[in-house]
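Note that one protein chain of the assembly has been removed; the remaining protein chains are unaltered in position.
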Amino acid sequence: MDFEDTPEEAAFRAEARAFLDANAERRKPGAVEGYRRGQDAPGAMERAKDFQRRKYEAGFVGIHWPVEWGGRGGTPIQHVIYNQEEAKYDVLTAIFGIGIYLAQPTICTWGTPEQRDRFVKPAMRADEVWCQLFSEPGGGSDLAALRTRAEKDGDEWVINGQKIWNSGAHYSDFGILVARSNPDVPKHEGLTFFILDMKTPGIEIRPIRQVSGSSHFNEVFFTNVRIPDSRRVGPVGAGWKVALTTLMNERHGMRDAPGPDVEELFRLAQSIELEDGPAIDNAAVQEKLAEFYTRSQGLKYTKFRGITALSRGQTPGPESSIIKVVAANKLQDILSYGLDMIGMAGPTMGESMPVAGIFEEALLYSPALRLAGGTDEIMKNIIAERVLGLPQDPRADKGLPFRDIPTGARK
Amino acid sequence: MDFEDTPEEAAFRAEARAFLDANAERRKPGAVEGYRRGQDAPGAMERAKDFQRRKYEAGFVGIHWPVEWGGRGGTPIQHVIYNQEEAKYDVLTAIFGIGIYLAQPTICTWGTPEQRDRFVKPAMRADEVWCQLFSEPGGGSDLAALRTRAEKDGDEWVINGQKIWNSGAHYSDFGILVARSNPDVPKHEGLTFFILDMKTPGIEIRPIRQVSGSSHFNEVFFTNVRIPDSRRVGPVGAGWKVALTTLMNERHGMRDAPGPDVEELFRLAQSIELEDGPAIDNAAVQEKLAEFYTRSQGLKYTKFRGITALSRGQTPGPESSIIKVVAANKLQDILSYGLDMIGMAGPTMGESMPVAGIFEEALLYSPALRLAGGTDEIMKNIIAERVLGLPQDPRADKGLPFRDIPTGARK
Amino acid sequence: MNFEFSDELIQLREQARRFLADRCPPSVPRRILDTDEPYAADLWRAIAEMGWTGAAIPEEYGGVGLGRLAVCVLAEEIGRAVAPVPFSSSVYLATEAIMLFGSEQQKQTWLPKLASGEIIGTFALAERPGASDPAKLTSSVAAGRLAGTKLAVPDGDIADIAVVAVNGGDSPWLHLVDLKGAGVTRETVATFDPTRSHARIAFSGAQAEPLPGSKGADTVRTLLDYAAVPMAFEQVGGVQAALDMANAYAKERYAFGRPIGSFQGIKHKLADMYIQVELARSNAYYGAWAVHTSAAELPIAASVARIAACEAGWFVTKENIQTHGGMGFTWQMDCHLYYRRAKLLRLALGGAREWKHRLVNELRVRNTTDLAAA
Partner (left out) sequence: MNFEFSDELIQLREQARRFLADRCPPSVPRRILDTDEPYAADLWRAIAEMGWTGAAIPEEYGGVGLGRLAVCVLAEEIGRAVAPVPFSSSVYLATEAIMLFGSEQQKQTWLPKLASGEIIGTFALAERPGASDPAKLTSSVAAGRLAGTKLAVPDGDIADIAVVAVNGGDSPWLHLVDLKGAGVTRETVATFDPTRSHARIAFSGAQAEPLPGSKGADTVRTLLDYAAVPMAFEQVGGVQAALDMANAYAKERYAFGRPIGSFQGIKHKLADMYIQVELARSNAYYGAWAVHTSAAELPIAASVARIAACEAGWFVTKENIQTHGGMGFTWQMDCHLYYRRAKLLRLALGGAREWKHRLVNELRVRNTTDLAAA
């Protein structure tokens, strides 16, 4: 039991560091803005694409993919090690994640050799940027209830409908799309998966304003959008199975909730006076700090257990399924407690506030973290059913043709 | 908005107090043992029956019942006032509650005039003591899934099966019993309700040992127990509806969780030293005390709102449905926090422990309070469905003949 | 026992609810959120015309003389409507301060104007992040001139007058300041709830008129106690609205072929929200009784009302978003109006943490046998 790299891991880590030192800037210590979204800054996309190209050339994209997919043929632990190192640098790579880590594995698994040859490498090099078109307004947690229609017309499919929670449609070249090709069979059986060229006529993109006031997501509307059948991935009607490959990869990449954590709460408590002196001396504050610290450490070492499994060539255990739900709730608890400590001055937004105002900022974006990528409730169902083996809820929609499933007042 | 009695209420309260002063001992202030069960003490049952007879003669039993049921014809608020006063005295009346507040209203509502004449008055006077025979080992929250059979044989019914969570079968004269008279119809439609003479041959009573080590409940087994049809209450097959009258009255009588509350935690915190001085001076302890106090007060004033509704001749609102679930969980939280404060010495049982050892004692009985009379989960379903109007869970057993309802491995 | 509002006040509540449903649908706070308007001046005028701003002010000072219970009833409706008006600042705080601690002449001068809505008042206390302990204030008054800086004063940029807390020593701790006078610099600050404007106010030699009854730091706490009760009602109104919203959505929204409200995950969440709302409401009622009778228990009753309202505020409004799923996080749904406002009100008179501290201190000075909770 140790925290050390094996000699092979250490060598790989050194290689990664050397590449990063040569190609990126190290993040300043104690910076709180690391999690703030940077892709809206001027020139950010160009810089990001430039770095991604160099990362690809250096062999750090698709580290753990097989060589025939265009990967390095490395190990999952190397992938983790590279990401641990990259996280210390000021680079913007997350926006290519949909293309590289969601779209391409799905295409490689289900697509034709031609599709693989055409799409994988440009995605890895960030020559082409991808987005995801799965969620719909009426679907929510019930993803397979999607209603966007795909109707065959000769060698083409005609798409009509609406997607939501799309990230990056406005700057993406391609999208992965699931649509309903047959509403007369049960809901999981009537879906088909496509690669959509985002420049096709008939696509309209509207930003969604979030509670925080910013718009990191879009609604995307399709009016008679045509996709050649050659851009279909997997068999007609197999779209749900194909999409599951994407979703598994998405869940696998699940990460911590960015924002104020124990360290920031600690800094806050050191900087603030309560009625009986510095907050950090207050026994109630101390107990809260200890509880949050314990939860944070629990997450950290749960991740270490997962990495250890990878390092041993095993699949990480189900323990990783808890990370998102614990992290997102912890963030809400911490920011709320921090704001209460700041007290009457707490509502003020901005860098002039204690710890650069991240508690106030987190108030406005944190609810999303308990929803995006699976709500708390869905995550707990997953833990209960897939980890603990509990039976599913009875399904009101089981076996029903999609068009007969109850939807309430709405259609 | 005031806490005062109306002149009529004040007069009634004075009358109740006069009766109690003449017939019972006032409880000592600060006594913690008030909630401890006393019916096992020698001579306790005789004293209890004696007091109950005097209470009946003085007109304080069935205060809010109509005169034709043998009641006083008073108001629900008078009933509350009497109980508020009685709670200050050292009397044991709860053991007659099943007979008086569960069995008799059910018999008065559904039974024949002969049944009413025969049973109501002796129950009110405690000449006859009653118990309840509803729950079964395989039923739990799904009360209507009971399997005890009632088969018609001439003018009699033959009962075979098993009940559980019975309180007082060993000292009771009669029991109210629900049994399945027809397993071939849906589960709520095949039940019948009976009055059972507990001296009938074929009844075997076995005490259930609880976690606390004591046995306040029994299992009751029936082997060819015969009940004359004249002791059937309500129509054959209407047993569920009849039982609902009992259950409504049971829920209505739902009370606080007895045991250590904020006052006891306060006393504990005043008596204990932590690493930084008296516990009561510790900010973390103070915050907990404030949180518990706020919850306790919330319950108290929720009850006051219910009493106010009664006082105005209205039915108390649904707010009273929250009391049991909040009180039982609060008790567990308080006792656990108290034990943590007592620290390494905490496991010791007995009167020599701080606050007479009630925290340790409560550890062992408190889990029952979240289960008995409806689990937390059932209570929340009730709040969600009956108060908030949310739809029921889909029923896997809906419309199925009882014998075809899935029961897992067990039968 | 009569632990309910009078029929007259219940009527007032119904009238207020209808009025605000008509005049302050969600589009009104949204307008303030989306524009530079600091508050809904039109709604404020209408509210003043209804007499709400003078509800607790005696008739001799131009008010309606309905007493503090009427303010509690109105506050609940203001909260339900997330109304973008300075009701709490002007009514629970500035007006209350003058009623409690003002001289006869001050009452005659200011209360009629506050009652009519001609002027807006506010209360300025916090000087730094952290607990707002009156004993640690550094603002001071010398020769009738005030010096000091107050952070995040609610409605500080739209108010005409402020009651300002200073470290008064043996002199009064609360002073009236004309915010349009010399020596006052106001700067609007952005907050996470733009439906209620806030300002940082710097006083440099502003003319300050003491409220003669406000001697001692305790008077600041007393004012907060009086304000905490209607504030708790405002909070209760907000969480009730958020619960109603979640409840309606849970019935209407389908997933997996049935309403999401039929899943226990959502049902039990809503039951937990309901429990919090009811506990907060019951404690607020106790607070109402205490302000109504100016009972000795007010510090305890106000703390309990405040703590329960703050807990419900955060829990219910965040779980309302959660119940709505991804939609709950969109600008277009109203969930965030309640969520922002709930956290704002939770901090407004000092966080729940401060009130817990106050509650236990108050309980300790009493005989613990008063604690009996059942």
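Note that the chains are named A, B and C in the order they appear, and that numbering of residues resets to 1 at the start of each chain.
Here is the rule we go by: a residue touches a chain if its C-beta (ideal position, glycine included) is under 8 Å from a C-beta of that chain, and two chains touch if they have at least 3 such contacts.
This one's a predicted model, so the numbers in the text were calculated from it and none came from an experiment.
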Original post:
Who does the absent chain touch among those shown?
Top reply: A, B, C
**OP:** Sort through B:D142, B:D173, B:D281 or B:E385 and give me the one touching the missing partner chain.
**Re:** B:D142
Subject >> Contact partner of the left-out chain, one of B:A169, B:A257 or B:I272 >> reply: B:I272
Subject >> Interface residues of subunit B (partner: the chain not displayed) >> reply: 135, 137-142, 145, 164-165, 208-211, 213, 271-275, 279, 284, 332, 336, 339-350, 353-354, 360, 363-364, 367-368, 370-372, 375-377, 380-381, 393, 395-397, 400, 405-410
**OP:** May I ask you to list the residues on subunit C that touch the chain which is not drawn?
**Re:** 263-265, 267-268
Subject >> In subunit A, positions touching the absent partner >> reply: 1-5, 9, 29-30, 256, 261-263, 266-267, 270, 280, 283, 286-287, 289-291, 293-302, 304-305, 307-309, 311-312, 319, 322, 325-326, 377, 379-381, 383-385, 387-394
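Keep this in mind: only the chains that are shown with their structure count from here on.
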**OP:** Going by C-alpha centroids, which chain is farthest from subunit A? Tell me that one.
**Re:** B
**OP:** Report the most central chain, judged by the distance from each chain's C-alpha mean to the global C-alpha mean.
**Re:** C
Original post:
Between subunit A and subunit C, what is the separation of their C-alpha centroids in Å?
Top reply: 39
Subject >> Residues within subunit A bordering two or more other chains >> reply: 284, 396
**OP:** Hunt down the residues of subunit C that sit against at least two other chains at once, touch-wise.
**Re:** 258-259, 263, 266, 353, 357
